[in-house]
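Heads up, one of the protein chains got dropped from this complex, but the rest are sitting where they should.
By letter and in written order, the chains are A and B; residue numbering begins at 1 in each of them.
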Amino acid sequence: MSLTQHLSAQLPAHLPALQVVLPLLSAPLAVLLRHGGFAFAIVTAAAWAAFATAIGLWLQVGQLEPGGVISYHIGSWAPPWGIEYRVDRLASFVLLLVSGTAAVVLPWSRASIAREIPPERHYLFYAMFGLCLTGLLGITITGDAFNIFVFLEISSLSTYVLIALGQDRRALAAAYRYLIMGSIGATFIVIGIGFLYLMTGTLNLADMAVRLRAMESSRPVLAALAFLTVGISLKLALFPLHQWLPNAYTYAPSAVTAFLAATATKVSVYVLIRFYFSVFGESLVFHELPLPQIMLWLSLFAMFAASFIAIFQDNLKRLFAYSSVGQIGYITLGLSFDSVHGLTASIIHLFNHGITKGAIFLLIGGIVAVSAVRGAPSMSTTVTFARIAGLGKRMPLTCFGIVIAGLSLIGVPGTAGFISKWYLIVAALEAEQYWLVGAILLSSLLAVAYVWRFVEAAYFRPPPAGHESRNEASLALLIPAWVLVAATLWFGLDTSFTVGSALEAAQQLVRSGQ
Amino acid sequence: MIEHFSYIVTVFLMITGLFIVMARGNLIKKLIGLSVFQTSVYLLYVAPGKLVGGTAPILAPQYSVYSNPLPHVLILTAIVVGVATLALGLALAVRIREAYGTIEEDEITELDNKVEVLEEQTGPRP
Partner (left out) sequence: MGNDLVLRVVGKLLIPFILMFALYVQFHGDFGPGGGFQAGVIFAAGIVFYALIFGLENARKVMPDWLVETMLAAGVLLYAGVGVAGLLLGGNFLDYFVLAHDPVHGQHRGIFWVEVGVAITVCGVMLKIFYMFASRGLAEDQK
């Protein structure tokens, strides 16, 4: 058998490793070549390959019997001693979101960072992007607790660098703040994992779960739960721990903002779900501690306070950054119900909000690219409301896209956001918490308010004198952004992929958590 | 009390580090606090892995008690992560000093607020 035949026969079995290794290889190659164009080509190719791998894994999981798991042994060391990569329905779903977003954002980034980052740093940008992608995919796919921490730090450290590449000097301060808060979060997570390791003597998540079931719940296990909850909440920007997020999203290069907003916090939510349901199990998390109540109130605070703050922002990027904090509230609200439907709503919203926010930040990045002049003072890249007056005439496609994605944030029927809110309301009704339905609708009104501010500025204010002519973003910027906008509409109409996967994942998680 | 000595040191370092990070406004001091905080975790992992009288886990007929090597390997990774975080934090602090002329957090916030007020007043770019 020739080598190529041998490889193509072996390929499907090695997809879990390739999922992480391909982006990992692209980063050092990008550094070695020291050329922006080559680095772009390699990292983009790796991201597409990762997307193809994720699709392959998704199909493979579909062929297993319900509740099946693909297990890959790194170095052929059998778990629980070796590191195991585990792909179940939820993991393959999140892998699709992360690699898919990267596959869309990277082609977009070429035209955008040409305006936002000096050319001699382009290869570093792509190397860091490759590493960040590696980290996020690794967190999702690994079945080893300490491995989660390592991949978390790979993605976090590269994220700090990516944010600091922003033009404005405030990007530096934002990156520093995120570094401090992110490191505290990661250290809390590693303390939690340490307690779990001390109590169970294993690092494999599945093995840990089995051993935790067998033992009486003890104080170190509860302490581990507390440390992990706080640490991961910092990473996913749950309401009172969200301070790092708005500035980081506002001043990072636009491509970075779009990628992070669509993936980074979502992967953290995934880690939280993984620890709650696959490791600790429902009974420990939701019955021994008042965690559902705490989660419920923090989520409500996020939904109302962050959305309320968003209304008064003058900077468009920061407005949608606060909106992200609010939307994360919906995701954690679904978790707090402790039911299959609640969890389904969380997982659907994790995906739908990812693509919606990705679309919005890509389109805003288009506005930045059109208005920015290389070498001009940093203030010229901030998109304030005064600056987008009458933009609906100048950049019709961009503005229309933001409006559609904005409707998805509100949850208008026909958009992806509606589906997630629908399932959230179903879960609330199922839990007989009727007042929550009112709360969800009320907080959607706040979203109407901030999206309306954009509509008002872009369509009802006259453009400034001398700026009336059409000045649309280039196709290289429009096409990837509109791919995500189209996805928001598609997943609002055809829900078989999102709802089907999420429901199956939720059932699998709840079953394993009992 | 004596048998819990290592835990007491761990918790002391943990709280000290976290306190420095939160209470100090100087960017370098914050990083020092962060490092102390991370160091406490190294101790949390490594100390329980040590067995009194245990040796390195190399099979030899004259030894029967071995220390657990896994925590050491894990912490080697965590140390590398800590070094990378510290280096990146310091590099950011250097560039913040170049951009703002200060490494005091409250002064940076004040400078940022001034720019923000300016931004709100400016309309479209001329």
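Operating definition for what follows: a contact is a pair of C-beta atoms (placed from the backbone, for glycine too) under 8 Å apart; a residue touches a chain by one contact, two chains touch by 3 or more.
Model, not experiment: these values are computed from the prediction.
For the chain that is not shown, the touched chains among those present are A, B, taking the whole complex.
Only one residue in the set A:6, A:121 or A:511 touches the chain that does not appear here, and it is A:6. Touching the missing chain, out of A:25, A:340 or A:403, is residue A:25.
Mapped onto chain A, the interface with the missing chain covers residues 3, 6-7, 10, 14, 17, 21, 24-25, 27-29, 31-32, 34, 72-76. Across the interface with the omitted chain, chain B contributes residues 56, 76, 80, 84, 87, 90-91, 94.
Definition applied: only the chains that are shown with their structure count from here on.
The distance from the centre of chain A to the centre of chain B, each centre being the mean of the chain's C-alpha atoms, comes to 25 Å. Chain contact summary for the complex, chain A toward chain B: residues 146, 149-150, 153, 157, 160-161, 164, 169-170, 172-173, 175-176, 179-180, 183-184, 186-187, 190-191, 194, 197-198, 203, 314-315, 371, 379-380, 382, 384, 386-387, 389, 464, 467. On the side of chain B, the complex with chain A involves touching residues 14, 18, 21, 27, 30-31, 34, 37-38, 41, 44-45, 48, 70-71, 74, 77-78, 81, 84-85, 88-89, 92-93, 95-96, 99-100, 108, 112, 115, 118-120, 122-125.
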